[in-house]
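Okay, here's the structure, questions in a sec.
For this depiction, one protein chain was excluded, whereas all remaining protein chains were kept in their positions.
Note that the chains take the letters A, B and C in the order they are written out, and that residue 1 is the start of every chain.
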Amino acid sequence: MRKYSIFALAREAMRQHKGWEEQWGSPEPKSSYDVIIIGAGGHGLGTAYYLAKEHGIRNIAVLEKSWLGGGNTGRNTTVIRSNYLYDESAGLYNHALNMWDNLSQDINYNVMYSARGVMMVAHNVHDVQVLKRHVHANRLNGVQNEWLSPQEAKEFCPPLNISKSCRYPIMGAALQRKGGTARHDAVAWGYARAASDLGVDIIQNCEVTGIRRAADGSVAGVETGKGFIGAKKVGVVAAGNTSHIMQMADVRMPLESFPLQALVSEPLKPIFPCVVMSNSVHTYISQSDKGELVIGAGTDQYTSYAPNGSLHITNHNLEAICELFPIFSRVKMMRTWAGTVDVTPDRSPILAKTPVKGLYVNCGWGTGGFKATPGSAHVFAHTIANDAPHKINEFFTLERFKTGRLVDESAAAAVAH
Amino acid sequence: MANPTQATRKLPLDGRLAGGAGVSITPAASMSRVSLRVKDKDVKAVGKALCVALPIKPKTSNMSGDQAGASRSALWIGPDEWLILDGETADISAALAKSKAVMSVVDISHRNTAILLEGKNAVDVLRAGCPQNLNDDVFPVGACSRTILGKAEVVIWRTGAVSYHVECWRSFSGYVFKFMSQAAKGL
Amino acid sequence: MSGLYRIAGKGRLTPAKTVAFSFDGKSYTGLEGDTLASALLANGIVLTARSFKYHRPRGTMTEGSEEPNSMVGVHRDTARQQPNVRATMQEIYDGFQAVSQNRWPSLSFDIGSINSLLSPLFVAGFYYKTFMWPRVAWEKIYEPKIRAAAGLGLSPTEQDPDHYANKFAYADLVVVGGGPAGLSAALAAAKQGVSVIVCDENAEFGGALLYENDVEIDGKSGYDWAKDIESQLAAMDNVTILPRTTAFGYYAHNMIGLCERITDHLAVPDADSPRERLWQIRAKKVIIAQGAIERHLVFANNDRPGIMMASAARSYLNKYGVAVGSKIGVYTACDSAYAAAFDLKEAGVDIPVIVDSRPDVDPMLLERARELDLTVQTGHSVIDTTGKLRISGIKVAKNGQMANTKYDVDALLISGGWTPSLHLYSQSRAKPVWDGEVKRFLPENPVQDQVSVGACAGTDDLSEVISDAQSAALAAAKSLGVKKPKKVSAPTEINSLYGHSGDHIGSSHGAGADDAVKAFVDYQHDVVANDIRLAVREGMRSIEHVKRFTTTGMATDQGKTSNLHGLAIAADGLGKEIPQVGLTTFRSPFTPVSFGTIVNHGAGDLFDPVRRTPMHDWAVAQGAVFEDVGQWKRGWYFPQAGEDMHASVNRECKTVRESAGVFDASTLGKIEVVGPDAAKFLDIIYTNAWSTLKVGRCRYGIMTHEDGFIFDDGVVGRLAEDRFHVTTTTGGAAGVLNHMEDYLQTEFPELDVWLTSVSEQWGVIAVQGPKARDIIAPLVEGIDLSTESMPHMSVREGTICGVPTRLFRMSFTGEMGYEINVPADYAESVLEAVWANAQKYGACAYGTEAMHVLRAEKGYIIVGQETDGSITPHDAGLSWAVSKKKTDFVGIRGLMRDDLVAEGRKQLVGLKTKDPKVVLEEGAQIVADPNQPIPMKMLGHVTSSYWSENCGHSIALAIVEGGRSKMGDALYVPMIDRTIEVEVVDTVFVDQDGGRLNG
Partner (left out) sequence: MLYIRCPYCEEYRPEIEFRHAGEAHIVRPTNMAEISADEMEEFLFIRENKRGIIFERWRHIHGCGRFFNCVRDAVTDQIIMTYKSGEPKPSDAEIEKAILALKEEQA
């Protein structure tokens, strides 16, 4: 792999950029692999990368029904933070946050991680209690998060409306300075390029249609649009389509898939310096490097695989934005889109072995998977390679839904992302 | 001067008035209201006790007289639910007590309050916030439905060609009134 | 004079109706009906903008909403500053002001254009490959620079003074587009009596007929024919005509979103008038007649100001009487550009050359060119242009050769053919179908109840357009139930001189893979042909990857002019056919829509309902400070002169225990449960038993979900064998009713019981404290208030102040007390009477904060504060409220799950700080060893914490692992600046034996 750098760029500039290589290969599938990952989003590609890089497994394929990075990786609002309440979640997301720091250098691809700060605002006494609970728990867990007064919040984010006369005045905010955003496509592409370089076969337009089991019940491989492909181990990282894939191995999941919308405004000159989230009025917003305000909302109320959102969801979302930032009323919405997110009963992910030997699942990220990408991929690779979870993901099992040992972040944050 | 220990009634929208081109928005006077729940088999008998037949067709209403608000009216709300309206002093519960049917009679005279819309643009005030089809062919005079107006739940009852009686819970009435007033601007 | 380039006798604007406007502070004169683009062109202003990335000078390219370049800021006043407005869509008015964007210090001298020099570095996706070293520099140096250079207009900085409206509408038929197809369809359908809404994004209906002056229909000009149809439609009751209205979104189940622009074109809008109106229309049938969009040609330096679509130039001439230059070259691959050249020539404008890349051109066109003495170079291409802030010349070469002839021009009209507009079709989730013959994607496979007609369906011939539109309308009417459709006559004679044949997709001669030139594909995002080739070279094989890598088609115009070119160049690079590379899905909105319009009535005061209790005004009169609890405003505390919150709450708490307090408890949810099976039903819903509750008595009940976790609580009174008055938490009211209805309707439909919300039927006045009975007794009739007759936890019906009451003897403070329920309209009046008596006893008004303190002193939980969806009744110390006898209730099995019966669960306890003056922070975490390293093992957290004036020390409730076995233990609360030692104690701090409740 030719290294990316300013020097490489300058060299290529002199020859009209004719010397760049393909970022990743487009091979035909081999007859079998040691590990097959189903789903070429950030989590799946990252899993393949860490399997190859840290676990010495090189005979890996990532199968993608469409184009890589085109699912939730390429459709989310790229918020990164780790200020989760429970030890288990804080451990997982903070692992990811620490990895974001060096990800660009590690995979030699600028993922544009920008720690511009994520501020969660409180609008009532209950919000204050909940957010302070987070701040305290985070501090004792070694997760950076701090409490700001309304004035401090306004200083950190000047467009914020802290007027006492608005419907739900701001009573304070929790700020994670290390939170921020990254460039979603770059994460998928960077992992794809790095994994491809380590010999991973990334096979796009290759839909999995079945999971074949050996006589002993363990995984034998997958049926695909390009024929049967053998595999010793299969990792399912299919987000909204997880239930559908797992059904092929007769594993029924505690998941429901919902359309989740986001939108961007027309590009504006820099006006919005950070990420602001409000659980009470249900919205979150940041400004991209291109100048677009990137705005996310909650899901539609019904389960669906149709990646379109409803206008009334957009309406609720922008109401909240104009309430928090009345100056944006005349700004125009440029593009809306939706993804399909898979949601577990406790709004925490499943990163685990399954009842089927050789079959592993990484799912249930709901509205908040992007931020976890490096950490999730890293511990999932560990889980597949060792047939046992990493300490960080040992709580995120399927069994918890039987015992009731849930990691319920939803109680703490109505909009989790 | 009234007896100091005799409580007086204060409506949530007392004193408000609004409107716009082609529409007036007026709080209705006090009324008696009952939420009535009856099983299919008792509908006829209960209607008799009430002196208004309970409509069984969805989205329809019946009146004992010919003037909305001044006579007893029964509005279909759900398959076993009716909103019974009458003048302030009427005792609807007493009338229903005459029936032996198993039913639920709950006084909601004070839970709800009503706003009257009148004028050729009345329906467009509603269309600003009600997602239901209010066109003449599907929402004729006499039609009634529980639905949404903006962010409040309301019951819309079309009492005349250009007249609507809109019920909402009292704490939402300020919002509903303000919503209508704004919607009436610049129609 | 309205501009040097205005040609007398041309266009349809009235020369006398001038308007003054300014652009970048300079004053100009335009005509009423001008767009900013036409008015600037009339004044010879061609440079209108700078491009996004390279800051290249740009001018108006089009005459419509597809405009990629001319984006300006419109400033009506300081608060009404609108960025990113398309000059081509903005009508001017007297006093209109606009400014250019994305340039500094000025449009003609822009420092940012240095980027253009660095453009060899700034290729597609360059930022992925660099700025990684040193690590911190990305955030500190590179990213801020990139951000400052990017972006277009400036955000408004003041609150928007305008308001916006909404309309939900239902129509039999929605017709999108008011060109010949849309008008014909609308009229044909309207004549059948069905309801029709027809909209067009432009100020005027007519579509291409507004400028195609070669069209004659039944002896009328195309324009007059269109106006005639429009006036017929306007006269029909079943038709709604909406000009300046963009159909921006096509949603599920045939819902169309429209944005109607109402005031932006007016000099002095009516203050009452909304600026824009959102239409949310549910249509039984939709006819899309969006038309087609003219493409540019992709050749070197095809972006200089003065270069524009041929149809745009024709439109500026025939609509606005503006010549877009004085020496205009033409470069085309499509017949329609000839019409523009001919019209301009006839208007007296010099046309030095028509360059046609096609070797064979319709002889009729060539003949007409000869008649007009025009030079036509067929089989030639423009391989480059010159000029800085305006095009000054073109280089024309024979196809396949680079030897060229230069022509001086001050404008260049280009046409690469027409792209059917599939935006709404695609938004409706339908897939475009590639027609290889005509090299177009066509809307041939609709998935919703919708049909496309006219140019957007690939139909060029006008008579076909009209007859297709009419048939579509008739078919729609028929399926809408029109039995015998009225005959609709098609025009008998349609004449048009010029067609729309011919096209070129992809890069043109001189902009091939080996040509190191800037041949723009996507103007707004500065994507050139070579960027797309680079993406392909780097392994991007899906058009989605190409699009994201190069950002082509992702600007504010969503690639209306560029998508097909991008696709063709990518397909060429991949050696595939266009449909194999795929067309990206179009997303709503078709053109950008103001947030304000989407929000419409949901702004400001109407953002969310403010719910006030029937006694709100009384609380205001008492000086209450309010807090938001859900949508409710609740009295938080009632400060007297000189008191802060702390002092006020201390006084309130003390007064309640010493004398009494009056509290507005109206927001609590109330549900009347009526029917012979009422008790049986409540047995299912609550963890405790109700069948045993006697009439006239109350009981505290807990609800769990099936998972066994607490979800609501409240006191329930039995008014009769078959009638219960249930109370819920304020926030839980709607959820509890829904939960109960769910079980009643779907799991236990055989039960004879009904549920009615009476939350708002009853105003609730709580009178709590040793003097409570004395205060209310004089006002109550028909109820014996003595403890013997009406003990703690009982309910009676009687009258108070002459109105009916449901009087509860109950307490959330630990004091003897009553909750007086009265019909809400009477509540304030009754409260006044109660308050008058209360004051005689030195009682106070108290708010929610004092209520919280008082109940915490008694260890009463608040659902949502002590519980968070992971707490069982057992955890909360409420095992006594979980029936051990019942064989079923909601949550019975959930409570038995392994983890819910495991040892060491978090349990509710009280905490006392070692230093009694220290008040813990709610949400603070609790540890056993404060000196352990981070991450610390946390045992739980403080759920409630207050200064208790009654106790003389701080009190707290907490959820602590194995808490009840830690009584007396010392634990620690590590704060950011210190560690607080606490002792685990019982949850009840005041009156542990409950004697005060009995008065």
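Here is the rule we go by: a residue touches a chain if its C-beta (ideal position, glycine included) is under 8 Å from a C-beta of that chain, and two chains touch if they have at least 3 such contacts.
The shown structure was predicted, so the numbers you read here are calculated from the model rather than taken from an experiment.
> Of the chains you can see, which ones touch the chain that is left out?
Result: the unshown chain touches A, B, C.
> With respect to the chain omitted from the figure, which of C:M255, C:M615 or C:I862 is a touching residue?
Going through C:M255, C:M615 or C:I862 one by one, C:M255 is the residue touching the chain not shown.
> Thinking of the whole complex, not just what is shown, which of A:P169, A:G217 or A:P254 touches the missing chain?
Here the residue in touch with the unshown chain is A:P254.
> Which of C:D572, C:E672, C:D707 or C:D774 sits in contact with the chain that's absent?
The single option touching the absent chain is C:D707.
> Out of B:I77, B:V102, B:L116 or B:V176, which residue would touch the omitted chain in the full complex?
Of these options, the touching residue for the absent chain is B:I77.
> For the chain left off this view, which of C:R282, C:K327 or C:K680 is in contact with it?
Looking across C:R282, C:K327 or C:K680, the contact with the absent chain belongs to C:R282.
> Going by the touch rule given at the top, which residues of chain C touch the chain that is not shown?
Contact residues on chain C toward the absent chain are 168, 251-255, 280, 282, 429, 447, 449, 479, 706-707, 738, 741-742, 745-747, 749, 887-888, 892-894, 896-898.
> If the hidden chain were put back, which residues of chain B would touch it?
Touch set of chain B with respect to the missing chain: 58-59, 77-79, 81, 131-132, 138, 145-148, 153.
> Can you list where chain A touches the absent chain?
Counting over the whole complex, chain A touches the hidden chain at residues 241, 243-244, 247, 252-257, 301-306, 308, 310-312, 342, 345, 401-403.
As a convention for this text, only the chains that are shown with their structure count from here on.
> Which integer distance in Å separates the CA centroid of chain A from that of chain C?
23
> Give the residues of chain B that touch two or more other chains, as numbers and ranges in rising order.
none
> For chain C, which residues are shared contacts with two or more other chains?
Where chain C meets two or more other chains at a single residue, that happens at 280, 600, 602, 605, 608, 610.
> Quick check on the complex: what are the chain B residues that touch chain C?
Its residues touching chain C are 3-12, 20, 30, 35, 37, 39, 80, 102-112, 124, 127-135, 138, 150-152, 169-172, 174-175, 178-179, 182-183, 185-186.
> State the interface residues of chain A toward chain C in the complex, per the touch definition above.
Per the touch definition, chain A meets chain C at residues 4-6, 8-10, 13-14, 16-18, 20-26, 66-70, 74, 87, 90-91, 101-102, 104-105, 108-110, 112-116, 123-126, 128-137, 139-142, 159, 167-168, 183, 185-186, 189-190, 204, 265-271, 287, 289-291, 306, 308, 310-311, 314-316, 318-319, 321-323, 326-337, 400, 402-406, 408, 410-412.
> Could you pull out which chain C residues touch chain A in their complex?
52, 80-84, 102, 120-121, 123, 126-133, 135, 138-139, 143-144, 146-148, 150-160, 162, 249, 251-252, 255, 257, 280, 429, 516, 530, 534, 537-542, 544-545, 548-549, 551, 554, 556, 558, 587-589, 592-596, 598-600, 602-603, 605, 607-608, 610, 627-629, 707-708, 864-865, 868-870, 894, 897-900, 921-925, 927, 934-936, 938, 941, 943, 974-976
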